[in-house]
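What you see is part of a larger complex, with each chain still in position.
Each chain carries a letter (A and B) given by its place in the written order, and its residues are counted from 1.
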Amino acid sequence: MPLPQASLKTIVARALREDLGRGDITSEACVDPERPGEASLRARERLVFCGSQLLIEVYRQIDPSLEISPRCRDGRMLQPGDTAAMVLGSALSILAGERVALNFIQRMSGIATLTRAYVDELPQKSATRIVDTRKTTPGLRLLERYAVRCGGGRNHREDLSAAVLIKDNHIVACGGIRQAVQRARAAAPHTSRISCEVDTLQQLDEALDAGADVVMLDNFDDLRLRDAVKRAAGRALIEVSGGVTLERVAAIARLGVDVISVGALTHSARAVDLGLDLVV
Amino acid sequence: MPLPQASLKTIVARALREDLGRGDITSEACVDPERPGEASLRARERLVFCGSQLLIEVYRQIDPSLEISPRCRDGRMLQPGDTAAMVLGSALSILAGERVALNFIQRMSGIATLTRAYVDELPQKSATRIVDTRKTTPGLRLLERYAVRCGGGRNHREDLSAAVLIKDNHIVACGGIRQAVQRARAAAPHTSRISCEVDTLQQLDEALDAGADVVMLDNFDDLRLRDAVKRAAGRALIEVSGGVTLERVAAIARLGVDVISVGALTHSARAVDLGLDLVV
């Protein structure tokens, strides 16, 4: 479940180079390098915490002599004032890494918190999944999909080469759903299911007849969704997609769909508020 | 004014590796490599467009034979349905790059659009600046600050080594505002102004006396802001910071402050909706 170290190191090194330049000239001017410090990372609003590995890696790259003590696991709900971690060591080092660490954690916790809000809308014991999309921040997909999992969501396909998803443009370019599903079935790795986006009930029938494993209902209202689930009758997994708001989640899940995919989890989560306060 | 090419190439290459893996297996299965295509990038809501260089670079890296024709400049306001650019060439190549291009452009346009909303709240002929902060997405600061400028905002310091900004933690660690300002003045490049965050009017006086060039008023309400502007009396630039909402912008600007810095411009802008539609 931890994030792969090799990728993590690269991402953090890039962020530090971007923010530090030749160094933190303010802290170097104002803070004695020998001065010890202790800082606590605290939630300033209700949130699902995510990013402890980032805190550790940021500070390991800045100053390996710092001690980082996580106080909670990723995925835990925090109340305002709760402490997520403590950082102990050179005050100068703590200050130099503060912003980069927070930039990662506020963003990841924001995604985890929004995902949790969606998941909490699911009826009890619902088998419906809340999943992310490929609408992630360029360069940070690894972190953002992890944050979705920490919020209780699941991941969609990793990238364009991991699985097949036939969209409207493919159908147009291919000359129809049947052809598209068949060509994809023939060409794709046998480890991949074949998903097919449909915009109408007629397309749904075509996709089911063509043997799609997953049908993605794009922008269906609740009425048509109900119809669609009935027609599918278990022949394929049903994924609902397209601007699903928090308010609609419960109703959609009750129809018995398998998956609700939500681009907003990653492309429009706001950063949540956490602070790193020097307590000594 | 264009983004530096060397950095742009690196950022785009990273994003393409992340999303393409070994290639777009769906499009390869469904779309004939010889099939020509034409796609239009269109706004699906009212927005400030930003990111034409990203569109060009993404597609240059995927397939240099594609023709990209921008139809508007970055920073232009688009209405729903307006076309921002056309892409002409292999349909397979167009589809393979669609998501990465949109991920960049929706995010950058989202930031530009939110910035514009803040700037539009300024009273006419106001000299107050709306500026960003270092609360940017790790690895994408270059793009995000550019988007802020396209929305009519200005940039704060580039990174920790570009200029001095003394914050509460520095004051604590240094033993007072006077010492902090003096040490920073002595150590910083002579090209940098000395900014100092203050939380109270008393701290404001100290900072002014110590000769700070910029005082950053953190989380002041309107009443105290008025007081602060009066006390400063032109001795330093005044920057207002800390959860400034759209609603407060006009009132704050009317007090005559020089700068309003808004972290939300980059850390909490939602992606705006643009689509790339295969028209042929």
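Here, a contact is a pair of C-beta atoms (placed from the backbone, for glycine too) under 8 Å apart; a residue touches a chain by one contact, two chains touch by 3 or more.
Computed from a predicted model, the values in this text were never measured in an experiment.
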How many copies make up the whole complex, given 2 shown? 6
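The criterion applied here is as follows: only the chains that are shown with their structure count from here on.
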Subunit A and subunit B have mean C-alpha positions lying a whole-number Å distance apart equal to 22
What does subunit A use to touch subunit B in their complex? 11-12, 14-15, 18-32, 35, 37, 91, 95-96, 98-100, 102-104, 106-107, 110, 134-141, 158-167, 169-174, 179-180, 183-184, 186-189, 192, 263-264, 267-268, 270-271, 277-278
